[in-house]
Structures are given as structure tokens and as C-alpha cells.
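Data first, discussion second: the structure below is written as C-alpha cells.
So, chain A:
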Amino acid sequence: MSHELVNPVPIKHKFFTPGVYVLIVIALNGLVFLMGRFFFGLGAVTNLNDQYPWGLWIGVDVAAGVALAAGGFTTAAFGHVMHKEEYHAIVRPALLTAMLGYTFVAVGVFVDIGRWYFIWHPLIMWNGNSALFEVGICVMIYMTVLYIEFLPIVTERFIGKVNLPGLLTALNKPADKILRLLDRGLSKTMFIFIIAGVVLSTLHQSSLGTLMVIAGPKMHPLWQTPVLPLLFLLSAVSVGFPMVIFESLIASRSLKLKPEMHILSRLGSMIAPLLGIYLAFKIGDMFIRETFVYLNEFTTASVMFSIEVVLGVIIPLRMFLSPKVLKSPPLLFTASALVVFGVLLNRINNFVVAYTPPYSTESYFPSFGEISVTVGFVALLVLAYRFIVMNFPVISLPGQQTAQPKKYTIRGVEK
Partner candidate 1 sequence: MSGKSRRDFLKKSVAIGSVATGLSASTAKAGPKNILSEDRMGVLVDTTACVGCRNCEWACKDAHNLPAGNLDSYEDRKILETKRRPDQTALTVVNEYPHGKNSNLPVDVKVQCMHCDHPACVSACIVGAFSKQENGSVIWDTDMCIGCRYCMAACPFQIPAFEYDKAINPLIMKCDFCFNRTKDGKLPACVNICPVEALTCGPRHELIKIARNRIKRNPNRYVNHILGEYEVGGTSWMYLASKEFKELDFPDLGKNPAPGVSESIQHGIFAYFVPPVSLYALLGGIMWITKRRKELEEEEKI
Partner candidate 2 sequence: MKKIFAVIFVLFFTVGTYAQQSPGKDHAKLHINCVSCHTCGLPTKDEPCWVACPREKMITVYLKAEQTDELVIIDQANERFGPVYFSHRIHAQMSVMLGGCGNCHHHNTLEQILKCSKCHEPSRQRENIAILDLKGAYHRQCMECHREWSHETGCKSCHIPISEVKGSHKEESKKQLAGKVHPPVTEPTKIVYETNYEKGKFVTYYHDDHVKNFKLNCIDCHAQESCTKCHDVNNPSSDKLKLVKEKKSLEDHHKKCFSCHAKDDCAKCHLDKQVEQFNHEKRTGWALKKHHINLSCINCHGSKRPYQKLNNQCVSCHKNWKKETFKHYVTGLRLTEPHSELGCEDCHAGNDYSVKPGCNGCHENFVYPKQKPGILVGK
């Protein structure tokens, strides 16, 4: 039954389009500022200071990056662990997004930390009390797991097609053998990595919320709560599918493909309950701690919180409950984009807006350099995604048979 759904192929399309050129310019602009950061220090490029040690790069590149890459583990849990094979078509794009997302999270961390050349230190220097240590280690392992999960796509692309240039042609056969060996080994063990990926994601998605708990009263009460880890996990879970829908619709438009509405609508129908649970906890927490009093005042915090909850959770929740929205690509896209926006804003709020140090002389707003680097990374990520789906079998074309229809459908659980 799943044959016609799962037939990923490299998409044939022109790589360079006007949009791609724009993205390249944005990425290059970011890279210029990135050079500035490495040559002249963080202070030269960012608005960070002793009052605000963490800014846009931690809030967006790292925290939001991890949250928005949650599509990888939610679809893996759904598609592989629960064996809902009809969704396998979206597992690979989601996996690719997660892999690229986490790669850029790692790069984001690398750029943000002052002593980047010691980024490996947490591997051998452990502090079990530190939420950041937990996040760091989990992200590192999970990224490795994601790469392993992605390997079959690489082997699939190259098995029987290894064609090394020049003198290396002699190695073609051994390389092919290695690939096949790898492929067989991975097939048998993939289930370990898939479950590990889900567990690791659950852990670090929530620990990312624990990060700011230690900041205590430095964080605005609207966000500071001991259930932050739970809220982070719930929001990550609920943003997983919207993110998949969001990028699938963008990709199919950009690559001139027919949107896979039959899968996306069904995915969409599952978002509402997840969003509902998230909203219930968020509002419940607000009422238990009586922080709603802060909504009576007109401050940056109260406005940002309201936007986050109303625009990012309540409105899309209502939209996903409507069958009309689920069937219409533009409406489904809007609703998904709102959820993505809501979670993005939530991470920015938690790490940037809510953070008010006791001795602050000015408030923090990211510098042009910081924004450039972040936007540049997003552009690079889109470009990388585009490049990979054009060269590797990631996106499934409905109705087209492929050379190996069944072998890679359910990774790791085949006999």
C-alpha cells in the first residue's frame, strides 16, 4: 500500500533562479559579519554585553533552531515507531530539515561561544548539574544520530553508481562494496538510532527549557516557570508537523511539484490536539502562578507574550480545527506558518525579551551584524536543502515508480 507513496528521487530542477541569487547574497552578507566576529571578537559584531550575555544567536540560531527542527523526531516517532507508513513520504524531508537544522544549531553555538576552539570540551569535561551541558551533549549525540539516519539516503544515491574521477576509478568497486556493507549494517540497526533519536530529542528539547530556569528573577514572570521544560517539549512537539507542512509547501512551490495535500491534510488534523495541550499547560501555568496580572500593563513583555499566545497558538489552533483550512494549501500554509512563528517568537521571548538583568542600563536589541549572521544562516540552510533534494532521493514524487521501491521504505525494521 505504501509503494506509491514512497518513492523518493532527486528532484530535477534548475538550481539557480533569481530567488537563489538573493539567498546567496544574504548568505554572503552574513558570512562577512561572521568573519568580523572571528577576527575582531564578539563585541565587534554583536550588541551583547555583560548585562545581556545571550542574544539573538542563542535565542534564534540555537533555541529556535532546535525547536523548529523538531519535525525530524515527531515524524520519526510517528512514521517509524508507530508504523504509520502512509506518512513515510514526509519522513525524509523532515529528517533532512532536522539534520540541516541541527547542523546550523551547532554552527550557531560555535559562532556564539567566545572560545570556539574549545567547543569539544563538554565531551570530556562533564557537569551533570548543568542544563546546558545536558543540551550540549544531547544535541551532539542527536546530530550524530541524524547523520546516521541520513546515511541510507547517501548509500541509496551511490550504490551501483560510484564513479570516481581519474586514477581513483580503481577504487570504484571497493567503495561500492563498502557502501553496500554499510547499507546492510544500517538496515539491521537503524531502529536503535530511530528510538535513540526520539529519546534524545525529548530530553534536550525539554532541557532547553530548563536553561533559563536558573536565571530566576532575571526572567520575566510571564515566562519564568519551573514547568518551562515541559512547555518547551510540548511546543516542540506541536511545532514538528506544522514545520513539515510549512517547508513541504514551500518546497513543492519552489520546485514546481504538486503539494502532497493528502498527507499534509492528515498531518494537519493532528496538530490541533497537540497545540491544545500546549496551550492548556501554558494558560494553566499562567493561572496557577497568577502571572496574568502582568497582562494588564502595557510593556514589551506583555505585548510579546500576547502576540506569542494569540497569534502563535490560539489562532492557528482554531484554524487547524476547521476542515476547510486542512484542505486548502494557502490556508494550511498560513496556519502552519503561524505556529512556526509562534514557537520562534516563544524562543526569542524566553531567551531575549524575558531576560531583564537586575542592573541594566539599556535594553538589548540585536545588532545589524547579529541579524545578518542569523538571516545568512537561514539562507544557507535553504540553499543546502535545495542542493540536497536535487541530488539525493529525499522528496517522494507521487505515482512514480523508483528503482528500489521497497527496500528503503522502513529503514532498519526489515528482515
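The candidates came about this way: all candidates are chains of the complex that A comes from, given by their letters.
The rule is simple: contacts are C-beta pairs under 8 Å (C-beta built on N, C-alpha and C of every residue); 3 or more make two chains touch, one makes a residue touch a chain; residues count from 1.
The model shown is predicted, which means the values in this text are computed figures rather than measured ones.
J.: Between 1 or 2, which touches chain A here in the complex?
T.: 1
J.: If we count contacts the way the header does, which residues on chain A are in touch with candidate 1 in the complex?
T.: Those residues of chain A that touch candidate 1 are 38-44, 46, 48-51, 53-54, 77, 80-83, 85, 109, 112-116, 118-119, 121-122, 125-134, 136, 191, 194-196, 198-199, 202-203, 206-207, 210-218, 220-221, 224-227, 229-230, 288-291, 293-294, 296-297, 355, 357-359, 413.
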